[in-house]
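Missing here: one protein chain of the complex. Every other protein chain is in place.
Residue numbering begins at 1 within each chain, and the chains themselves are lettered A and B in the order written.
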Amino acid sequence: MSNYLQSLPSIAPEIAMTVLLCAVLVVDLLLKGRDSRKVGYLTLGGLGVVAWLLLGQWGELGSAGAAKRVFGMIDIDRFSTFFKLFTVGSLAAVVLFVLLDRRERRHGIGEYYLLLLGAGLGIFFMVSTSNLLLLMLGLELLSLASYSLAGFHKGDKRSAEAAMKYVVFGGLSAGVMLYGISLLYGITGTIDLTEMASGPHSLAAQFSSGPVPVAVAIVLVLAGFAYKVSVVPFHFWTPDVYEGAPTPVTSFLAVASKAAGFAALLRFVGKLFLVDGADGAVQQYGARIGALLAILSALTMTLGNLAALRQSSMKRMLAYSSIAHAGYVLMGMATMESSGWNAAMFYLAAYYLMNLGAFGFVLYFESVTGSDDIASLKGLGAKALWVTVPMVVFLVSLTGLPPTVGFTGKYMLFVAGVDNGLLWLSLVMALNSVVSLFYYFRIVKALFLAEPAERSMPGQSALAGSIFVLAVLTVLFGLYIAPLQAWCDASVESLRLGAG
Amino acid sequence: MAETLFYALALAAVGFAVGVISARSPMLSVLSLLGAFVCLALVYLLAGFQFLAGAQVLVYAGAIMVLFLFVVMLLNLADLSKVAEHPTRVLGVHRVALAGGSAALLGVLALLASRRIPDTAADTAMLARGFDELEPIAVALFSRYLLPFEAASLLLLATMVAVLVLAKRARAPQGPREQAQAVDAHGDARGDASDAARELEGAGLR
Partner (left out) sequence: MNVPHAHLLALAAVLFGLGCLGFLLRRNAIIVLASIELMLNAANLAFLTGSRMHSSAAQPSLEGPIFALFVILIAAAEAAVGLALVIALYRLKRTAELDSSSELRG
């Protein structure tokens, strides 16, 4: 028990989040639901403390051998800290969006912040554990909070329906994933990924005796992850849920929730198939998983981009575009090499920035025009240059053109693909980027190339300011690649992947 | 003896499961689910898991089923059995996906059944005292699995809030987004039964 007490400081960020969650609950009750903005400010402040703790942890982890496992199941390493930091960042952005959403109620929405924090805690558990039980609990914590957030405007049919769809498909994926985990447990006798890779009944030993049950179990678990990160063929819930959910929630689902799914997926695949000193059977199996991921990646980016072409609603378009981006990240994973994984991490970081910004823009214009239709943007480009110019930056970055972080990410993915024998996939990605140019450009066209509209733009300086900051970061990290790349390298390195 | 009982219970569980997915009314479906849960609890008992059998009965058959039944009774979903069903038009998942999914599932079934398991007999000493003695489980829950235990408490807290957010009646509309819907929601709530039935039929025919 004493070693548990000693390892408490290692999970200080989680503890701080829990305390913050309880504080939000109590403060909201004390305020009797009046003036929920105070709760929002409290949440922001608390997230600042959590970020401070995480930054301290990141610094501590710099020295070699500092990475450790506490409570027998939480891995304190730079990989998890990297994702936790980005989660806190995106949570803060989402809380800001809620605070600045002119169409949101000012009172009685304290639960909004509590559920966001709950989802964030779920992500914290998900990204840092190699124990499937805790992984599942984190995933469910994230999912259950997200269901409720998606249906937060329950008086709105679209919101309620989106939540219902999300719950039903989420339940299915949880069932499928749990069944897969139960089979993995039956095969290996453990629920810890490290033991699964090296224990007495390790997966490696089982490959030779019976590869088929192992394959079924792995595919079922991967299906659960594929749902979370909306990879074809488990993507069909995405556009409906993204469109129906309140826009700040959509940005949370598209950014934090999806990246958390990727983090857990990276750790799952990494711990099982890319371990140090893996023998031939494991490597062979890893190569097959890589091939599977490559095919899924090609399908996902192609279907996502083609479907996005036909959308008239910005939120739906961004939903399909986020499906396509999941395909790009998956491509980095599919190389099953640390260079590709670095690229995938880098792209995820880029994805955080540009998608948060794009959804911030949607929020801004929704409150002005009352809809997220691309047509309603017509001629508004020159009216609010502080927001529309950043949006152009985000769109350029989403397409993957210089000088933005999206370009650097795509370039790294392309090179990683070419280097690791996935030339065809790199070409598919390049073609897809060209396709995506068409629909991203439609927004630019509506904004700037139409007759200027009569409509006046009410100032929302705070929201515009946060969008502007995100755009600056998008360009900054596109020009100065080194720091972000170093962070990604350090994170992937801390997973201790084998030479492969 | 126990073996025969197991196969009988397994058969009953499958029968109830078929009932769950083929029942015309939600009420029958939920009652079949209850049957399946009880059969499974007995299977757990036979297999040497007394504690889990108890938990299954208490939580599943007790709490979750009550929740299901409560909602079914509250909403008077029996009316829905009158609405014609379109079995293949589900949730935008089309026939192809359906056939593919079923085929894949049957494949999984065949695989599992054919999987050779080296040691079919469970440890007899373990069988006698059960696989889930309370004491080791309790010790494990509060030592090795302390963190998941705490995570579970957070999960329940978040769920509680989530359910309250979703299920409590919307207050007076304040946001413009809600105002549009408010007429719908509140006007409907006082509609008489025949109105509701008509709406249901309309929904089913669409």
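Note that a contact is a pair of C-beta atoms (placed from the backbone, for glycine too) under 8 Å apart; a residue touches a chain by one contact, two chains touch by 3 or more.
Computed from a predicted structure; not experimentally measured.
Peer 1: Using the definition of touch stated at the top, determine which of A:Lys165, A:Arg267, A:His325 or A:Lys410 touches the missing chain.
Peer 2: A:Lys165
Peer 1: In the complete assembly, which of A:Leu42, A:Val95, A:Ala174 or A:Leu413 touches the absent chain?
Peer 2: Among A:Leu42, A:Val95, A:Ala174 or A:Leu413, only A:Ala174 touches the chain that is not shown.
Peer 1: Among A:Ser36, A:Thr129 or A:Thr190, which residue is in contact with the omitted chain in the full complex?
Peer 2: For the chain that is not drawn, the touching residue is A:Thr190.
Peer 1: Across the whole complex, list the residues on chain B that are touched by the chain not included here.
Peer 2: Within chain B, the residues touching the omitted chain are 2-3, 5-7, 10, 13-14, 17-18, 20-21, 23, 26, 29-30, 33, 36-37, 40, 43-44, 46-49, 51-52, 55-56, 59-60, 63-64, 67-68, 71-72, 74-75, 77, 80, 83, 85-93, 97-98, 101-102, 105-106, 108-109, 112-113, 115-117, 119-123, 125-127, 131-133, 136-137, 140-141, 145, 148, 152, 155-156, 159, 162-163, 166-167, 169, 181, 184-185, 188-189, 191, 196, 199-200, 203-204, 206.
Peer 1: May I ask you to list the residues on chain A that touch the chain which is not drawn?
Peer 2: Touch set of chain A with respect to the missing chain: 132-133, 136-137, 140, 144, 147-148, 151, 154-155, 157-158, 160-165, 167-168, 170-172, 174-176, 178-179, 181-183, 185-187, 189-191, 201, 240, 243-244.
As a convention for this text, only the chains that are shown with their structure count from here on.
Peer 1: Can you check how far apart chain A and chain B are, centre to centre, with Cα atoms defining each centre and the answer in Å?
Peer 2: Once rounded, the distance between the two centres reads 29 Å.
Peer 1: Write out the stretch or stretches of chain B touching chain A in their complex.
Peer 2: Interface residues on the chain B side: 91-93, 97, 108, 111-112, 115-116, 143-148, 151-152, 154-155, 157-159, 161-166, 170-171, 173-178, 180-182, 184-185.
Peer 1: What residues on chain A touch chain B, complex-wise?
Peer 2: Residues of chain A touching chain B: 1, 4, 18, 21, 25, 71-74, 103-105, 107-108, 111, 114-115, 118-119, 121-122, 125, 131, 133-134, 137-138, 140-141, 144-145, 147-148, 151-157, 163, 165, 168, 210, 212-213, 216, 233, 236, 370.
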